[in-house]
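With one protein chain held back, the other chains of the complex are shown just where they sit.
Lettered A, B and C in written order, each chain numbered from 1.
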Amino acid sequence: MFSINKALGILPNASEHGQAVDHLLELCHWFMAILFVGWSCYFLYTIFRFHKSRNPKASYHGVQSKASAHLEFTVVLVEAVLLLGFGLPLWGKRVTGDQFPAEADAVRVRAVGEQFAWNFHYAGADGVFGRVHTSFLSGSNPLGLDPSDPAGQDDVVSKNDLHLITGKPTVIDLTSKDVIHSFSLQHMRMCQDAIPGSKIPMWFRPIRGGEYEIVCAQLCGAGHYAMRAMMKVETQAEFDTWMKEQASLKPAAPAAVPAATEPAAH
Amino acid sequence: MSQAHDHGKEITPGTAHEPATGGDHPHFDMHLGLYLGVGGFLLVATAVTVWLSYVDFDKMFGGHGWNIIIAMIVATVKVGFVGAIFMHLKGEKKLVWQFLYFTLFFVAGLFLLTLLNYSDPIFGTSHAHH
Amino acid sequence: MSTAALTHAPDDNAHDDHHHDPGFWQKWVFSTDHKMIGIQYGTTGLAFLMFGFMLMMVMRWQLAHPGEAVPYIGGLLQAIFGSSAFQPDAKGIPGVLTADGYNSFGAMHGTIMVFFGIVPVAFAAFGNFVVPLQIGAIDMTFPRINMASFWCFFISCIFMCVSFFVPGGAAKSGWTSYPPLSGIADSGALNHFFMNGQTLWVTGMVFNITASLLGSVNFIATIIQLRAPGMTWMRLPFFVWAQFVTAFLLLLAFPPLEAAGVMQLMDRAFGTSFFMPTGLIVNGAATHWSGGGSPILWQHLFWFLAHPEVYVLILPGIGMVAEIIACNTRKPLYGYKAMVGAIFVLGFLSFIVWAHHMYMTGMGAKVSGFFQVTTVMISVPSVILVTALMLSLWGGSIRFTMPMLFATAFLPMFGIGGLTGIPLAFNAVDLYLHDTYYVIGHFHYVVAPGTIFAIFAGVYHWYPKATGRMLNEFLGRLHFWGSLIFINGIFFPMFLQGMAGVHRRWFDGGVTYEQIIKPVIHWNNFMSVSAFLLGAAQIPFIINFCWSIWNGRKASDNPWDATTVEWDTPTPPPHGNFTKEITVHRGPYEYSVPGADKDFTPQTEAPKSDKAHLAAPLVAAPAH
Partner (left out) sequence: MQIPHEVTARPDTGLYNAKLGIWLFLASEVMLFGGLFSAYIFLRMGAEDGYWPHGLLNVPVGAGNTAILIASSVTVVLAWASLKMRKFSQYKLWMGISILCGALFLIVKLAYEWPQKFEHFGAFIKKDAIEHYEKYLGNHHLKEKGLPPRVEISGHLHEVEIAADPAEKEKLEVFLKQHDLEAKPDEHDAKLQIVCSEKKDKDGKREGIRPGVAEDLEKVPGVKLIAFELGLDPINAAPDNPESDKPHFLYKGPTETPGKIERKDVEFYSSFAPKHSSYFAVYFTITGLHGLHVLAGVLIMLYFWLPIEGGANMFKRNPEHLANRVEVVGLFWHFVDLVWIFVFPIFYLL
């Protein structure tokens, strides 16, 4: 079927709830198109028909019918349907606690924005995130992992490289070190600000494998335009291999590097 | 109330014009006592505010933030008197009241909606403020 | 301070005006005449519109040709704006916009267009010039405050202009100035504590806001107190209603931003942490703020203003378009009363939708849901306004004069802009479209071919009243068709780019994001070329505007055969406006009244007989 979204060049959707989002957007676009085309026909006809050369004497009373009231009523009705039938339920599903994936069966990632990169933090094999504190921050320890915390020993840290598993719900806890960034996963139809001082979770379920660009959707300084990260949605097996690889790549202990030697990536 | 006498007629520009307010004198004299009374009340209420702030209402009623609520109630009463008597809102023209109504409506909105930000975060959000 | 002016406002200055002509300074510079103040606001505002557009043309060059020096004027630009904004390219040719320079120009483009272009022209200039004339008043209620308002605005202009030339360049954190970015920008040991872009920006904004507040008090008081005898509420031209509601929006929405501006100034100049959260790590080093503040607080206060502000941008435009449509269709507006109602509802609702700009900040379900509902609701009064204007065309005898061309083009253009706001209102959808060029397209359709066209319409319509000369038709038509075609060439592709995920504030035109930009990169060049051609299309206008002041065809007192009161004055109107007592007898748009001897019946014309009087049903509404 003809889709306005597609005609306008929408990005392919890769998440479960994204289908509902696209559907709503499609409905909006149809509504807008019908209104616009309808009005345009009227408009073009009117300015042709009532040009002073064709209609030298204006009518004092103009439109007499109740058409406008009906039209406005229809607009209200359609908007109410869009809102009550689609918009609010969709949002309700996204943000009520009972939809929130259980910790056990979700991929959990911490994402920390900084000028101008995204740091990702996986809990590793033990499933427990190591303690982080700003006093441990350094160029080689961009998350400030506490080297003395045993839970942190197996944690996996990556820069600008997010790996997720097809079909598995994902929870990303967002925060930022310096200014507000916004973690925009366009293909997942998700966007959430990373605000320093706050930790805000976002969740979705990727349903299509592939490599996607992650955009920073909030002006964050001179390097904002280049704060690009990649998201790989892959199978469980691929994901596990990547995790193992990362774990083995890791330098022995982040604390080996003295704090604050090199500044964070600029 | 003070303008009751000059309905309609315009003062001619620039002329030293004395509207016939003579009859109003007793009217204002009457109010002098009122003004002093309200002033006295406000002073007493200030003392009461101070005193109330040293009473532990949270312990008395249980819960949280009672002292703030009570202090704000007292302050609102005081402000009510200032508005009604000193700013003669009592008996003020409808138009002024209309301005006030919707101004207060919008401040209330400003307060409530910023508050909601804390009372209704997305699950799991935390704000580390210090 | 302003009470001082309020209380000892007008009376005394009035007497001496009688006796002698005001000198040069009093007539042209420190004038208290609302018409002169309107013209001052108008020329300053138009100059800023042009300046804002020039900033954008430089940016559009960079978007289409990232990393290439601006041709011809690159060296000049680098000499003017300094090395923080422009650098030589690899071959040493000067004039490549830097990332900081781009952000700086972008932030200033937004700020200037909104607060120094559209509001001064659409609200302050037309409001000052036209409103007192239309309601039959001799001036504003507080002429000296009016003058204070303009000069306060002028000071804010100086702050903004100076900020381009301080080390580091003008503010570069977007027109929204979100902290912490705006807090850390241009701060620290290397920058002067006051003479830096962001601090000057905040200071300028505080002055700008103060000017708007003074203006809006004046407008409201004037419309309430100084209507001529017989000018009842329901006989007000629609433009006056639009200005009335707009003034209320400014009066009540601006102060919270003023508060926020003061707080940001405190953050920057005195090191407070209103908007700085605890534990910021910038470039790997801890910052020197106590912390404990909230960046979200700024966003709430900013958008509490900035949403009503967008209606401040559009309502005066709609008002002008309504005037011009009624006059040039030679028939009354359709649904005048419904329009007045709608504009009030619109003004009211505009205060409770602000957080639709903050869907992705992590608001809770209830708050977000609330703002989603109100945002969808606000489209209803807009639809009523557009519908009424559209239906007003029906049955008319449409003359496509210059103002009418722009006014008719306004309708579908505003339609596109408004309609594309609807998907943004739904928060789930907005998470996809937020910060993309879809949003940029949305609001530019409303403000550029929307409000700017309305402004053009207004200029062509009231220029004769202000100068006594008509603008040239031929140059006007050149201006119109060029503008209409090229402005769509810029903004329509934005929806395509936005749907494809291209984000705003990308200094390199998106080339870093290979995947996203690939299918739509070719538009960059197309849009930029359109922008330059749009620039070229303004040349006839500028020539026309300047040349016609002295050489245009002489205008009669009422060149458009219009009904409203401003046309009942000599052209141009003298100090004090009217040469006779004004009494209003009928509604604002009595065109083509059946049985009347001409196709317009001025508001001030005394009824000839009972019959003519009865034939004016629009007057029916009694005094308020």
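In the analysis below, a contact is a pair of C-beta atoms (placed from the backbone, for glycine too) under 8 Å apart; a residue touches a chain by one contact, two chains touch by 3 or more.
As the structure is a computational prediction, the values presented were derived from the model and not from experiment.
The chain not shown here makes contact, within the complete complex, with B, C. Contact with the omitted chain, checked across C:Gln78, C:Gln134 or C:Ser294, is made by C:Ser294. Screening C:Leu49, C:Leu97, C:Ala171 or C:Ile220 for touch with the missing chain picks out C:Ile220. Note on the undisplayed chain: of the listed residues C:Thr272, C:Ser350 or C:Thr451, the one touching it is C:Thr272.
With the whole complex as reference, residues 2-3, 6-11, 13-14, 16-19, 21, 24-25, 28-29, 31-32, 35-36, 38-39, 42-43, 46-47, 49-50, 53-54, 67-68, 71-72, 74-75, 78-79, 82-83, 85-87, 93-96, 99-100, 103-104, 106-107, 110-111, 114-115, 117-118, 127, 129-130 of subunit B touch the missing chain.
Where subunit C meets the missing chain, the touching residues are 1-4, 6-12, 14, 17-18, 138-139, 141-143, 145, 189, 213, 216-218, 220-221, 224-226, 251-260, 262-263, 266, 270-274, 289-294, 297, 300-301, 304, 575-576, 623-624.
Keep in mind that, in the parts below, only the chains that are shown with their structure count from here on.
Averaging Cα coordinates per chain places subunit A and subunit B 46 Å apart.
Subunit A and subunit C have CA centres that are 32 Å apart. Centres computed as Cα averages put subunit B at a distance of 35 Å from subunit C.
Counting only residues that touch two or more partner chains, subunit A has 95, 197-198, 200.
Within subunit B, residues 122, 125, 127-129 each touch two or more of the remaining chains.
Of all residues in subunit A, only 5, 8-11, 17, 20-21, 24-25, 28-29, 31-32, 35-36, 39-40, 42-43, 46-47, 50-52, 55-63, 67-68, 71-72, 75-76, 79, 82-83, 86-88, 90-92, 94-96, 114-115, 134, 137-139, 177-180, 182, 184, 186, 189-193, 195-198, 200, 211-213, 215, 217-226, 228, 260, 262-264, 266 touch subunit C in the complex they form.
In the complex of the two chains, the subunit B residues touching subunit C come out as 13-14, 95, 102-103, 106, 109-110, 113-114, 116-117, 119-122, 125, 127-130. Listing the residues of subunit C that touch subunit B in their complex gives 14-15, 224, 252, 256, 277-279, 291-292, 294, 296-297, 300, 304, 348, 351-352, 355, 362-367.
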